[in-house]
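Just one protein chain is left out here, and the rest sit where they should.
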Amino acid sequence: MTLFYRLLPQPILSLVILALWLGLAGSVSVGQVLLGTVLGIVLPRLTRSFWPDPPRLARPGTAARLVLTVFFDIVVANGQVAKRVLGPLDRLHPRFVEVPLDLEDDFIATILGGIVTMTPGTVSVDIDRERRLLLVHALDVEDPEALIRTIKARYEAPLKEVFQC
Amino acid sequence: MLSIAIPAALFMIAAAMALNLWRLVRGPDLPDRILALDTLAINTIALVMLFGIILANAVYFDVALLIAMTGFVGTAALCKFALIGDIIE
Partner (left out) sequence: MSGEMISEAVTSLFVLVGGAFALLGSIGLARLPDFFTRLHGPTKATTLGVGSLVIGSMVHLSTQGNGLSLRELAITLFLFITAPVSAHLLSKVALRKLGLKKGGPPDAA
């Protein structure tokens, strides 16, 4: 396991690079897979000093389920945003909501911010490092507490489980 | 079916781009304009993809990918310039 992490300090990044390379090359031949693998090993090593301490993926199964949840939320809830954008604007209740974070790691907090931005109805605006807060702008919210609970239960808890922190 | 769907989608994208252009001209602030430019770039990708379907040519995907990359880098550069008045630290 230590040899694995010495070779691949960021397995997810390596996989993304391999997938992107195969996508760009437009074929899945042996040569391209080999080249993509080499890039996936070399590039994370070259750019390691730019990354915050890479967290380790502890539960790939939960990660896959989280990806599915997020994808499902993106597709389904976009319909609700559609209704709000096209409907009467004076009935909208846009406001900022501060979500307290349990996450210690900056990198994981950034992933959470990305998820919050892509799921409809909310955009993450700022991460307050000192107070461990995620400033979120919500398009239409009646009950801020319920929104905070949803974000924490639906996205933050699985993220904590995935990275075991 | 496609002969109806594609012109319809082209029309919708064109309307979307007109709305973006309106926001770009109207402003009122710098972030609004950057956002409008970013959205224009993304809609251009959609337009190029539609041409790719009409002409049945996979080359358009490379064009779309290039626009996606330059669009993102452009947005990031404009944002950094607005934030710190400098693009490369």
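The first chain written gets the first letter, and so on, giving A and B; residue counts start at 1 in each chain.
Rule of thumb we're sticking to: a contact is a pair of C-beta atoms (placed from the backbone, for glycine too) under 8 Å apart; a residue touches a chain by one contact, two chains touch by 3 or more.
This is a predicted model, so every value here is computed, not measured.
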Over the whole complex, note the residues of subunit A touching the chain we left out. 16, 19-20, 22-28, 74-75, 78, 81-82, 85-86, 89, 92, 94-98, 113-114, 117-121, 123-126, 128, 135, 137, 139
Residues of subunit B in contact with the chain that isn't shown? 1-2, 4-6, 8-13, 15-17, 19-20, 22-23, 29-32, 34-36, 38-39, 42-43, 45-46, 49-50, 52-53, 56, 58, 61-62, 64-65, 68-69, 72, 75-76, 79-80, 82-83
